[in-house]
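Following: one structure in structure tokens, then a few remarks.
The complex appears here minus one protein chain, its other protein chains still in place.
On to chain A.
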Amino acid sequence: VGGKGTERPKWDNKVQYLLTCIGFAVGLGNVWRFPYLCQIYGGGAFLIPYVIALVFEGLPLLYMELAIGQRLRMGSVGVWNSISPYLGGLGVASMMVSFLVGLFYNMILAWVLWYFFHSFQSPLPWRDCPLNLNHTGYLTECEKSSPVNYFWYRKTLNITPDIETSGPLQWWLVLCLATAWCLVYICFIRGIETIGKAIYITATFPYLVLTIFLVRALTLSGATDGLVYLFTPNWETLKNPKVWLDAATQIFFSLSLAFGGLIAFSSYNPQKNNCERDALIVGCVNSLTSIYASIPIFAILGFKANENYNDCRNWNILKLTNAFNIGDENITLENYDDWLNHLNTTDPSEVESLSLKTCNLQTFLDQSASGTGLAFIVFTEAVIRMPGSQVWAVLFFVMLFSLGLSSMFGNLEGVLTPLLDLHMVPPWIPKEIFTGLICLTSFTVALIFTLGSGNYWLEIFNSYVGSMPLLIIAFFEIISVAYIYGINRFNDDIEWMTGRRPNIYWQATWRFISPFMLLVVFVAYVVIEAEKRPTYNAWNPDYVNFPLADVLHYPEWVFAICVLLSVLPVVSIPLVALYRFIGLLKKYIMNRHNPNPYANEFCNGDL
């Protein structure tokens, strides 16, 4: 691998390497999935299964990936080929998953860019509904839902009512996607040489923005409601097994394990490097970032809930004021209850006819969202109510972009490094052109996400590629290192690299606890997914209960694609093993038929 005279590229310094791993692990999920899970699973109580999953599943797998990458100094395909040629399929599976995830992940970044481009206007375009044709009112689709919803579903996605209607390519999304891929390309152009420079900014900038948001959010009214709501522990939820499953899967996906990216990054390290400390640093920083990010997010969501609650009550006040012709501003938020009681006693039928809304702060706080819903609907609504909205919007979307960009580096390295190590690249193609080809291919395939039905396809990719195959790959990874490579040999390697043998905690987790946990999580995941028939939420303005989501079933051909996406990456594991086995059989049969006493069976061809 270092063979033909060109030295293997290496990190300029340790900080670059650590920042790149942290940047890969810390991604969009830390900001928009972890706070959501915390909220729906009883606040502070969720931290318990989360920390347990980190200690018994996340850290051991992380340490293992960093160690084998550093020891064997190859990308995922090379590493697993070295451990055992029958396991070469693991590397291929990692590479395929990295490629597929990179496709849709960058589409999300394209959406972030679209919102970023639109944050330089006053007023922000998602604040008001557009007018209808004869300027007498607002567009019905926008009036029924809300301006932020309309901007996301109609102006950004221009979404079709179901997945079967594809719609045309949305040119504005194609432009944003091209920009996103160009930005990724410029950082990725020479592999870790350029990534290492870019990472100083992309990995640290989100922390700066989160701190700014934290300071601002804590000064907003209603922030404390949001924080109390987030962190109040509800111990009852710990009895629900789904909480433990979600904690385990969250830790797993959050650390970006099984992508092959971490193996690729650590393969550029010098071999005598303390990867145990690296693993602990990366794992703990990732979890602490999740917790740190949830504070400003929830302060801001609390502020938004408070604003909605006040709007609701003010609507009631206005209704009462107009109906009873009471002086303007005589009824305030403070004396509303007194007035209501007084009016109820004097004229209950009139009050009844007004059909006042019941305003409950809890209901508004319960309106949780994760994923794109949090970033593009809930958060944008909060931002328009903050003074200086443009600044906060720009900061927020740049933060999301740099979080996602540093994760994209890991995805692409998980594709590039194995291809380079397998010498599948003709040497006359310079690295810059090859990385450009990877970006161009990914961009072309990702154009499906710019169709009208693109969001539905992205959800499919997210659920089916970015989940089950990773669990399977990780399970085989740890089994092969612990039992096929041999845990004792692995311990020797680590002792050689770090100077210390791994202690009993690592031994116990690598051998038994982590594989067992992964198996349980995988089985539970399959059982839960198989129980429910796959449905998706469609945005259909003609739906009877619009703006509620139209819940549709996937058509047969779409479901077949879902299954294909789950199976395709992992099918390479048995296929490669079978291929090698057939090769072995062929050689064995040949040797039986033509015994050649001079042949040495160790030197004939492939190893």
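The rule we apply is simple: contacts are C-beta pairs under 8 Å (C-beta built on N, C-alpha and C of every residue); 3 or more make two chains touch, one makes a residue touch a chain; residues count from 1.
Just so it is clear, contacts and distances are computed from a predicted model.
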"Collectrin", "Ciliary neurotrophic factor receptor subunit alpha", "Glucosidase 2 subunit beta" or "ATP citrate synthase" - which is the UniProt name of the missing chain: "Collectrin"
Contact residue for the chain not shown (choose from A:K10, A:R154 or A:R190): A:R190
Hidden partner chain, touching residue among A:S166, A:T179 or A:N491: A:T179
Touching the absent chain when the full complex is considered, from A:S82, A:S453 or A:S566: A:S82
Full-complex contact with the absent chain, from A:E236, A:E329 or A:E531: A:E329
Those residues of chain A which, in the complete complex, touch the missing chain: 1-2, 5, 72-73, 82-85, 113-114, 116-118, 120-121, 128, 130-131, 135-138, 175-176, 178-179, 182-183, 185-186, 189-190, 194, 321-322, 325-329, 430, 432, 584, 600, 602-603, 607
